[in-house]
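Missing here is one protein chain; the remaining ones are kept as they sit in the complex.
Letters A and B name the chains as they come in the text, with residue numbers starting at 1 for each one.
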Amino acid sequence: MGFTVILTPANLAFCLLGSVIGTLVGVLPGIGPLAALALLLPVTFQLSAVAGLAMLAAIFYGAMYGGSTTSILVNIPGEAASVVTTLDGHAMARQGRAGAALGMAAISSFVAGTLSLVALTFFSPLLANLAIRFGPPENFGLMVMGLVCTLYMISGSKVKGVLMMALGFLGAIIGMDIVNGTERFTLGTVNLTGGIEILSVVIGLFGVSEILVNCESITKNTMLAEKIRGLWPTVADWRASWKPMMRGSGLGFVFGLLPGGGPVTASFLSYAMEQRLAKDPSRFGKGAIEGVAGPEAANNAAVSGGMIPLMSLGIPGNAVTALLLGALVIQGVQPGPLFIAQRPDLFWGVVASMYVGNVFLLLLNLPLVGLWVQFLRVPYRVLFPLILLLSIVGTYSANKNVFDLWVMIGFGVFGYVLRKLMYDFSPYLIAFVLAPLLEQSLRQSLVMSPDGMLIFLQRPIAAALIVISLVLAVFVFRQRKSSIPEGDI
Amino acid sequence: MKLIPALLSLVLAAVAASASAQVAPQVAKLKPADFPKEPIEFTVVYPAGGGMDLTGRLLAKYTEKVSGDKIMVNNRTGGAGMVGHAYLASQAKPDGYTVGVVANLLFGDAMLRAQGKWSYTDLEPIAYINSDPLTWVASTEGAYKGMTAKQIIQIAKDKPGTVRIAVVPGSMWEYLVEQIEANTGAKFLRVPFQGGGPGVIALLGGNVDVAQGFYGEFRGHMEAGKLTPIAIASNERTPFLKSTPTFNEIYGSKDYVWNIFRFAAVPKGMPADRKAYLGAAIQAAMKAPELQAEYSKLGAYFDPQLTNSTNVAAEINAMAGREREFYVRTGRLK
Partner (left out) sequence: MIERSVNLIWCLIGLGTMVNSWTLGLIGPGGPESGLFPMICGVIITVCGFALLLGQRASRVANPNWPRGAALVRIGGVSAGLVAMAATLPYLGFAIASAITTFVLLQTVERSRPIESLVLSVVSVAVVMYLFGHLLGMSLPRGPWGW
């Protein structure tokens, strides 16, 4: 039924529009789907509910398609969920395989998007009820598992990696303590009361530092180190990627569904999982296509996962879905358990639009691969001021506060130094995202529980998650011991 | 292709503007000579998509209609509102181009957290927008189903620390619970959350026994029969929840009033003519029945005390004063 709703020219047009905007927004460093949705929210007031929602949703998952483009081409993430793609995607580009990376990213995104939509279509109510059951103890278990998985991701010195994680945790703690409202580490400035804006961290640490590194040896040359070797993924690529794609879809879907997850977490965890499961983990970071296929699938699947609590229960799992909720309310729709029953046309219309949108995006992104690759031929000196400008505007757009720019610059220099000293700082980011949720859930759980720490044993899901994490943690150390450390503490 | 939404908005806005009432005459009368020359900024200190943001955007839309000026909504977020409040109070220029769409949460920030750098008197209210009273909701399943607020509070008194209630530390969610505990001797187990919404979700999952929130936050679940409001902290019963008693009714008092009320304010020191113009424009927008309908959709209601008042600024400042008294009484302020 939804397809009859969506297949009107007007609705299709807006879905397409949203897809285009989403891709663009994903490509631009700094501006992420949240900012774009915020900016375009007023436009939806004038549109019909289906058209408006279709457009906004399309921007959300469109950004997941587009984000990988800059990650692969210039090693600067388009937004937080594409950070992981820089690791192997850009390595592939440097080997002349940008086309394959871009193509695989688009295809993984499509496969994941469509598969997760199928799951949404059939299993929404069940999954929504599961999501509801996740209270603070379960969240805690989830976060612990996430952090343990991050330990896997650390390439190079484990000590440096753990250090990065601790620093990331600390960085995220700056601000107000949610449990009792006291200010922590804010150094007395108002600007830090809300904590450090994550966008500044991402753009600074990954984007600005990248530009600084490139500026060292700038020549009139372009970024292209070698000739492009073929624009499409090879058969070998397909064989290597299809399983990560599947796994990434599943992982992303689950993590999008659960609270505190979302595309960012999903992409990181997918990378960690692929690295763990690969026969030769040392290939990661050097151009392993699994490192592109998995995370790209994960971040797209997380979008559909996130839509489930929103549509079935009226519960937003993260800032973007919260915004979509606002859009629904403005349209006079009451999101909640009765939403599907009361407005089946809207619900199915939006779901259908997501199927269609994914197709649009695949058709949009694949042919563009050739075009994007041409970008690499543009001399860097022309490209980089534009990238810098876009990064600045993108970062500024988050809070309209110049302070965020200072943070970005600071992290840029910080990241530059870290790169030189061979620190892997992806763990910084993931700790930054996960750790505050971990702390919050732990403290909430302990407040709630009359028996203190026993609450984690009393609740089956939480207990299961913690046990799995402990098992995984043991394996991390086993893995370390078995590989001969080379200059590795 | 991105021009399409822009063009579409323009066309629709033009059609709407010409079809509906033109610039309201009483507003046009007050328009100062060379103002405004550029778009006016409505500053919202909370993230896009939230209740405050939607309020601000709707207000901007209708104020544009009645005044004919261009208005842009700007989210200055951070610090749970602190950054935006500090900006409005100390950095925004009082030249008429910045209007803050704020709530009484401003007072808490000013009194407790500003550390003397700015005060709520640095902002002057020019129009009242709407209110959202804090409501207690309980699940329709579980140990406390079917009970009234008074019964649950009694249980909290008889068995202290067993009834779990969701609070947002450092704000009215906590103050209401504190007040009830102080006056009735009950003792709740306060589980901290970042907002009313997460608390409601926790209620649905059985992780707390009572949640506190606003109508817009729990309405969907209420209609689905998953939870029910048991008491409301407002002056009188609201039109949407006619069968929910107010705390004042239950306890025969006048003290249990905890609303978010939203109003428009401008930085101190604005030229009187611009201030009057902006005030008139927003108040005219507030009279538009379509805007009132939209706000009702969001679950807000219009506190008669403020809607019908002739001196909104004085009323709002009086409320700020009462809040200050509460802080002094409970030892938060000297």
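In this section, a contact is a pair of C-beta atoms (placed from the backbone, for glycine too) under 8 Å apart; a residue touches a chain by one contact, two chains touch by 3 or more.
Please read these numbers as outputs of a predicted model, since none were measured by experiment.
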{"item": "Residue among A:215, A:236 or A:471 touching the omitted chain", "value": "A:215"}
{"item": "Given A:130, A:170, A:198 or A:246, the one touching the chain that is not displayed", "value": "A:170"}
{"item": "Absent-chain contact - pick from A:125, A:367 or A:385", "value": "A:385"}
{"item": "Footprint left on chain A by the chain that the document does not show", "value": "31, 36, 39-40, 42, 157, 159-160, 162-163, 165-167, 169-170, 173, 177, 179-180, 182, 184-185, 208, 211-212, 215-218, 220, 381-382, 384-386, 388-390, 392-393, 396-397, 400, 402, 405-406, 409, 412-413, 416-417, 420-422, 435, 439, 442-443, 446-447, 452, 486-489"}
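Methods note: only the chains that are shown with their structure count from here on.
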{"item": "For chain A paired with chain B, centre-to-centre distance based on mean C-alpha positions, whole Å", "value": "32"}
{"item": "Chain B to chain A touching residues, read off their complex", "value": "1-2, 4-6, 8-9, 12-13, 47-51, 53-54, 57-58, 61, 73-80, 82-83, 86, 113, 117, 161-162, 164, 169-170, 189-194, 197, 201-202, 204-208, 216, 219-221, 223-224, 226, 294, 297-298"}
{"item": "Chain A to chain B touching residues, read off their complex", "value": "13, 17, 20-21, 24, 34, 37-38, 40-43, 45-47, 132-136, 175-176, 178-181, 190-191, 193-195, 197, 259, 313-316, 319, 322-327, 329-330, 332, 334-339, 398-401, 440, 443-444, 447-448, 450"}
